[in-house]
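Working notes, structure below.
A protein chain is absent from this complex, but the other protein chains hold their places.
And now, subunit A:
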Amino acid sequence: MGKYVAKRIIQLIPTLFFVILTAFLLMKLIPGDPAMILLGPQARAEDIARFRQQLGLDRPLPVQFLIYLKRVLMGDLGISLVYRQSVLSLILERLPVTITLSLCALVIAVSIGIPAGVMAAMKHNSFIDLLVTILALMGLSMPIFWFGMMLIIVFSLELGWLPAVGLGDPTKGLWDVVSHFILPSLALGILSTGTIARFTRSSMLEVLNQDYIRTAYAKGLRRTLILYRHALRNALVPVITVIGLQLGNLLAGAVLTETVFALPGLGKLMVDGIFRRDYMLVQGEVLFTAILYIFVNLAVDIAYAFINPKIRQTYRGV
């Protein structure tokens, strides 16, 4: 197991280098001079030159990259042009909101998606199966932006049950905080619910057709025992991978959700950064998110290997 983990981590190094290089080049490829845009219409040529020099934009590209690489390796993502604050500190300030939102959405997705998928598989080709499939497809194809708006209109504006936007105030009690997360988590979670339900359904169907299930039935075991002990356990193994990958998607989906619900998370920081043309911030955030994604994937792979001994075996004695 240790060897497997080590190997997976070493494999990450070229990936990370490539990610850093891409983040750097992406920002260079974007047209327009950041100095000119940031200094605004009244700036004179000498101000722009001074600003470019301050940012090191006047140096050759490979030199700029080496400086950037060295900084990134030391955990320095640069200084935001607009906020004049370290990009990493800006990101870390907002990370808890995004993580909370993504995890809540994941909990919603899992707790609706898995039972729905299991039910659909057990009542294969029935009305329920059809309903789950249709709903899952709707969830998958619903734009977060639109769905979020609809949630606000129904639950805040019409019914007045839940607050529409912003973070709760912890001094007003736990409910205030929780209530502010319900609608955004639903809006975000609905996307993954569909995926997880569909995946659970097909995985469960596959398992239910396996010989050992038939054997279990033949032995006269109770149906519920067969379903939950034997079938579900095995069916869930691939679902876990999907859940892990969904976490990555949720982090990405948070960009829109946070904008609709005015939550101060990474997504909102990114959108603001793009609109303000804060190149350093966007670059830093792209990199940070990519690294986060890579590590979530690593964690999923390791967890998967832990659950499924077959994968570990491949690396034994290598």
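The rule we apply is simple: a residue touches a chain if its C-beta (ideal position, glycine included) is under 8 Å from a C-beta of that chain, and two chains touch if they have at least 3 such contacts; residues count from 1.
Note that in this section contacts and distances are computed from a predicted model.
Engineer: Name the absent chain by its UniProt protein name; which of "ABC transporter substrate-binding protein", "Iron uptake protein A1", "Rieske domain-containing protein" or "NADH dehydrogenase subunit E" is it?
Structural biologist: From the choices "ABC transporter substrate-binding protein", "Iron uptake protein A1", "Rieske domain-containing protein" or "NADH dehydrogenase subunit E", the unshown chain carries the UniProt name "ABC transporter substrate-binding protein".
Engineer: I'm checking contacts with the chain that's been left out. Which of A:19, A:105, A:136 or A:152 qualifies?
Structural biologist: Hidden-chain contact among the options goes to A:152.
Engineer: Decide which residue listed in A:76, A:93, A:176 or A:206 touches the omitted chain of the complex.
Structural biologist: A:93
Engineer: Among the options A:12, A:26, A:95 or A:271, which residue touches the chain absent from this view?
Structural biologist: Selected residue, touching the omitted chain: A:271.
Engineer: What does the interface between subunit A and the hidden chain look like in terms of residue numbers?
Structural biologist: Against the left-out chain, subunit A lists 30-33, 36-44, 47, 51, 81-85, 90, 93-94, 149, 152-153, 156-157, 160, 163-167, 259-265, 268-269, 271-272, 276-277.
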